[in-house]
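Heads up, one of the protein chains got dropped from this complex, but the rest are sitting where they should.
Moving on to chain A:
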Amino acid sequence: MSEIRFYLNPRFILGWRWLVFGLALVPWALWVGQVMQGQAGPEPGRYLLLNLGHGALWCLLLTLSLTPLTRLTGWKGFRVIRRQLGLWSLAYALMHLLCYVLFILGLEWSQLGKELVERPYIIVGALALTGLVVLGITSNRWAMQRLGRRWKPLHKSVYVILMLVMLHFLWVVRADLSTWSAYALVAAGLMLLRWPPLARRLSRRPRRMASS
């Protein structure tokens, strides 16, 4: 099929990237729209906070699914959106933090200091966010060149970040683990796919795209 050539076509890549960019904006726009129309319940700030947290985690999981997807399909289009989705995860997480500071703490900075040292779930959330920031800052060409060979191990810290986020989420759960478990299942699956024997099997599968 002729699409095979598309992934080599820079114009296609550009369009594909913009498409992903647009799609990543949709949930955010939707939630903000709901808040503006008063459809976000009696506590719109918390509504945004929770949704943005989920958004950040979704983006992180999507980022981590790109390598296995590339291996599975051989389609390079997945790879070219990895940095973008990683940065989206960072963006959603930053907005999540902003909601917390603005709407939950009401800009009471002294309280933020207290929460950051006293509440384990906030501590791990902050560590995860710091990790995302570091990845974000070091993800440009300049930083990659400066870091050289150390860049890759640094980037592997994304797994640690994922585990921190899952812990953060777990500690927020009151009495119903169903949502958390669904995420945990996906997260565990994605980690498992990094296990070398499995990862190798993935890439050894016949490449449908290439053969057609």
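Criterion: contacts are C-beta pairs under 8 Å (C-beta built on N, C-alpha and C of every residue); 3 or more make two chains touch, one makes a residue touch a chain; residues count from 1.
In this section, contacts and distances are computed from a predicted model.
> Match the chain absent from this complex view to the correct UniProt protein name in "Protein-methionine-sulfoxide reductase catalytic subunit MsrP", "Protocatechuate 3,4-dioxygenase", "Transketolase family protein" or "Acyl-CoA dehydrogenase".
Matching "Protein-methionine-sulfoxide reductase catalytic subunit MsrP", "Protocatechuate 3,4-dioxygenase", "Transketolase family protein" or "Acyl-CoA dehydrogenase" to the record, the invisible chain is "Protein-methionine-sulfoxide reductase catalytic subunit MsrP".
> Check the options A:W16, A:W75 or A:F103 and report the residue that touches the missing chain.
A:F103
> By the contact definition given up top, give the residues of chain A that touch the hidden chain.
With respect to the unshown chain, the touching residues of chain A are 35, 37-39, 41-46, 48, 102-104, 106, 108, 111, 114-115, 118-121, 171-179, 181.
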